[in-house]
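First comes the structure, then the notes that go with it.
With one protein chain removed, the remaining protein chains of the complex are shown where they sit.
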Amino acid sequence: MPLLQVKNMTHFFTGLRAVHNYNLEINPGEIRGLIGPNGAGKTTIFNLLTGVLRPTEGEITLEGTDIIGLRPHQIAARGIGRTFQNMKLWRHMTVLEHVKMAHYSQLSYGLTGAFFGTKKRVRQENEIEEHAHTLLALMDADQFADQKVLNLPYGVQRRVEMARALATRPKILFLDEPTVGMTPEELVGMMNVFRKIHNELGLAIFLIEHRMKVVMEFCQRVQTLVFGEVIAEGTPDEIQNDPRVIEAYLGKEEVA
Amino acid sequence: MKKGFIVVLALLVMCGLSFSAPVTSEAKTLTIGLNVPMTGDIPKVGESSKHAAQMWLEDIKAAGGLKVGGKTYKVALDIEDNESKADSAVSVATKMITQDDVLAIVGPQSSKQAVPAGEVCNNYKTPMISPWSTNPATTDNRPYVFRGCFLDSFQGPVMAKFVTGEYGFKKAAVLYDVASDYPKGLAEFFKKAWEKMHGAGSVVAFESFTTKDTDFSSQLSKIIKSGAQFLFLPQYYNEVPLIVQQAHALGWKNPIVGSDSWGSPETVKLCGKDCYGSFFCTHYAAAGAKGATKAFIDRYTKKYKEVPDDVAALTWDSLHIIQKGIESCAKLTGKVKKDREALRNAIAKIKDFKGITGNMTFTENGDPIKCAVIVKISDKGEYKFYKSVCP
Amino acid sequence: MEVKKSNPGNTKRFSGLRHFFSGIPASGWLLAAFAAVLLEFYVGDPLTEILGLPKIPALFGIVIILKKPHLIPGAFAYVGLIYLLPIIIVAKITAPATNWVSEKLDRMPLWFSAILHLVLLYFVLEIWTDISDYRLLMLKLTLIAIMITLSLNIINGYMGEFSCSHPGFIALGAYVASVFTVGLFVNDRLLGHALLPQALGQFLFPIGLILGGLVAAVGALIVAIPSFRTRGDYLAIISLAFMFIVKSLIENLEVVGGPRGLGGQPDWATLPTVFVWAVLCVWTINNFVESTMGKALNAVRDEESAADAMTVNTRKTKMIAFMFGAFWAGVGGGLFAHVLRYVNPGTFGIKKLAEVLAMVYFGGLNSVFGSIVGAVSFNLLSEALRPLEIFKWIIIPVLLILVMIYRPTGLIAFKHFNVKKILRPRPGSKERV
Partner (left out) sequence: MTYFLQNVINALQWGSFYALIALGYSMVYSIMMLFNFAHGDIFMTGAYIGLGIATGLLAIVSSGVIALPGWLILVLTIIISMFITSLLGVLVERIGYRPLRNAPRASAAITGLMIGIILETGNLALLGAKRFSFPPLIMTKAYNISGVFVTNKKILVVLVSLTLMLALDLFVRKTKWGMAMRAMSYDFVVVPLMGVSIDVIAPMTFAIGSGLAAAGGVLYGVAYPVLDPYMGILIGWKAFVAAILGGRGSIMGAALAGFLLGFIEIFVTMIFPSTLRDLIAFSIVLVILTFRPHGFFGKPYSAKLRL
């Protein structure tokens, strides 16, 4: 059974068709790529799958259960973690607080714990703090734990965001252009992070990416989206040589 | 570091000793507190009270002080701003009583502050006179709290009777501020009195608005439609002109009758010709006043370039009641707590006090029994005495 | 809770003074304050006479400075002799001892140490207010102001909404608690005869306060539920509308006196009661905002969609914030009504709103410390400047504008209130040279 299955998903923005007849299957441990020119609807697909938007038609199942209509935090708690194109870090919080926050659904101390500081709360807070440190160490960012995120260099912020997404204990990780705007050094660091996530944690990954280098190296299968429709699907090699893709995408944009 | 600090402190101490030593002779001064709103919703009230109080203090100073039991005491006023807020009125009263050792307090003026401040004064056994508060709760069950004005429960029926006698009307309309204590209370007492005289439903329109409103067209349209023969308007001088003018603009031609809150000269100044010919009930009539009342009005007008309003007159009277109370004490001990008690008893015993707003005797509750004056606004815009109604 | 590294403040400028005081733990300061108030209790009166002051300066002399300027030297000398000097001397002398005690306490459970400190603080305040009832009243009002400011800070600071509904919550709490006590325990013209003996009331008073808080919390739902769909500006006017509605509703309720207000509340808001409630309020709110569940408020404020994607239940978070804030505002309102022993709807209007907002933004957003500082300094300032009458309301706004310009989020914003860190021993003064 595939981990995530999407069938015939269509979405309209007040009459405008943003996504048409989209299908997707992701198996455990698989890395999938989604490419396409700007405005093709890639982020819309992410938002549809993570519950930010509700698809007009179609079905989405995660591990066999229907997740349409669930609120984003419920879907996230069921195992879809994500990062954002513009990161969306919390301005006033420290690195450690970021990663701890993403454990929200794993806390069960309730309001009593929050208001009165019960033993259960102390224990759970300690647990998630430990886990947060582990994840930060994995992302090579533990030395920044007590710093405010806004003061950190861009590459580190990206890694913090990744740690935050991992803290939700996802089964599948949605990455929205995780390498955008990175320097070559930062890019190398990020690719190491991908390898770690994939190899050590064995997560499935669904990746929106512009840099073909990254797509070529990691993705097992790639979809190309143009105007909300998948025009080509296949291995990176197939995609790269597909004339439709070259016309729609590669022909227009310089590959980094 | 530490040494420097100590040196500085030592210097401070010395300064303190040398500067403040001569001031200790203040002991014989009697302090009267004035707890009034200088800022907030009704700054004019505070200003008038302050003016009246300062005039009173001038008199005392000119006389060399207050004579009690052969000794002469200096008098000082402690004027504090209560910002027209209930909590500030309470802190001001507490501060006056516990910090400034006042003998008695005049104010707060409006009931929303006089009620809680009265509680404080009563608890600390300090005489308090609220010149202007009409809420029964201010003095209710509080032996130390008095008021300087008549109650709504007296004024409402007075006006109801007056209108019936004067015009012979049967159908009344009332327009009042629902969010303000005084107009609402008075409106309700008037309604009760009117319906008692003319049967249920004889108040054909009982409309309200909220403090700071300026447009009354909808309420007035409703009143006009109701077919009322006159409008009772227990409102302050800042709303009366607007309401009267708007009523006339909407085609209202019947009489409009007011309450003591019209008493300020501002009413007619702001309202102009629209208000001429109206009747209202008040504490005193400025035009054609005689004796002490006239002297007060002339002096005040000369000093502050405006005719005193009812607040000024009532504050003046309240201060004189306190003065009379102090003077009728056999002697002052110098211990403020004992003196306050003596003063309270002296005030409660005052009979037929001749104030500029009429003669007063206090009931057991601390409310004065005094006459109301019906005033007509003349065609020159003066407040002419028309009739006196006594309980 | 871990102990954070020392904050990089402007240590340089005041390093001398800072160094001088750095070795004194919180218990030392409290002990010194205790000594000072004891000193005042015993020698305050003779000293005022020597210094030529009419009375013991109630609020460190700030109240008389503007009224009777010739007393300034005396007041300064008094404050120096009674407070500054004894506090510094006692704190410094006992520093080794108090550090030792703090060290012992540091190893014991935090609640034990905190309660010990609070008891000491309470006695300091108790003795201090014993001198003058004016002090007592100011202290009570200030403690209540702290509760109200802090509860608004949850919504406006921690969650970053601009809520204007707080006067409404305070009014609900004040009225419900008043109806509870006046209706059950007092013979009242409006609410009839007492149903229960008054002696019982003292013990049931907390129930009335909690009831008031709960009603305010339920009222908060009216603001919280629209906040699921809308934020910021629209929520600001929803909350404003809520405030007007509550005020108008109470004005129309003749049962509770309408605009005339409701008076005659029993005198149960004593200093211990107010103190305990204020401590409870600070404690639970601080607990809440320091927990990950409470920090979800910050996540919702800074980036709601990210919070959602990170499994944070944003709706629940918003609802908790509004209801929790409203609850404490309601309790604060109940206490307020029983301190003044009178409430009227006119108190809870735009003016109150401006005052509460001023306290929150003056002190600092997202900060328990800030709210305490804001409420205390605003109240002190307000009392000190009272003799200026009209100009008081020019000076305070100007001060606030300056604060906003130079510290847009308030004086002490975004600061953690870490009890353990505050109470820790500070023996390091020698090593840090």
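Per-chain numbering from 1; labels A, B and C assigned in written order.
Simple rule for what comes next: a contact is a pair of C-beta atoms (placed from the backbone, for glycine too) under 8 Å apart; a residue touches a chain by one contact, two chains touch by 3 or more.
Note that the structure is a prediction, hence the values are computed from the model and not measured.
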Per the definition of touch given earlier, which of A:Lys42, A:His73 or A:His92 contacts the omitted chain?
A:His92
For the chain left out of this view, which of B:Phe209, B:Phe230, B:Phe362 or B:Tyr383 touches it?
B:Phe209
In the full complex, which of B:Asn123, B:Ser202, B:Gln229 or B:Gln245 touches the chain missing from this view?
B:Gln245
Which parts of chain C face the unshown chain closely enough to count as touching?
156-157, 160-162, 222, 225-226, 229-234, 236-238, 240-242, 244-245, 247-249, 251-252, 301-302, 304, 350, 354, 357-358, 361, 365-366, 390-391, 393-394, 396-398, 400-401, 404-405, 408-409
Residue list for chain B contacting the dropped chain reads 39, 41, 43-44, 46-47, 178, 207-210, 212-215, 217-219, 221-222, 225, 237-239, 241-242, 245, 248-251, 266, 269-270, 272, 306
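Everything that follows uses one rule, which is that only the chains that are shown with their structure count from here on.
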Any chain touching chain A and chain C at once appears in the list none
Closest chain to the protein's overall Cα mean, using per-chain Cα means, please.
C
Among the chains, which has its CA centre at the largest distance from chain B's?
A
Distance from the mean Cα position of chain C to that of chain A, given in whole angstrom
43
With chain centres defined as C-alpha means, what is the inter-centre distance between chain A and chain B in Å?
71
Can you give the whole-Å distance between the Cα centres of chain B and chain C?
35
In chain B, what residues contact two or more other chains?
none
Can you check the complex and tell me which residues of chain B touch chain C?
1-2, 5-6, 9, 12-13, 15-24, 26, 38-40, 43, 80-81, 85-88, 90-92, 94-95, 97-101, 111-112, 115-116, 119, 124, 135, 137, 178-181, 184-185, 210-211
Residues of chain A touching chain C in their complex?
50, 52, 71-73, 76-77, 81-82, 84, 88-93, 97, 100-107, 109, 111, 113-117, 121, 125, 128, 146, 164-165, 167-168
Along chain C, where are the residues that touch chain B in the complex?
16-17, 20, 49-55, 58, 63, 70-71, 73-78, 80-81, 84-85, 88, 92, 132-134, 137-138, 141, 247-248, 251-252, 258-261, 263-264, 336, 339-347, 351, 383, 386-387, 389-390, 392-393
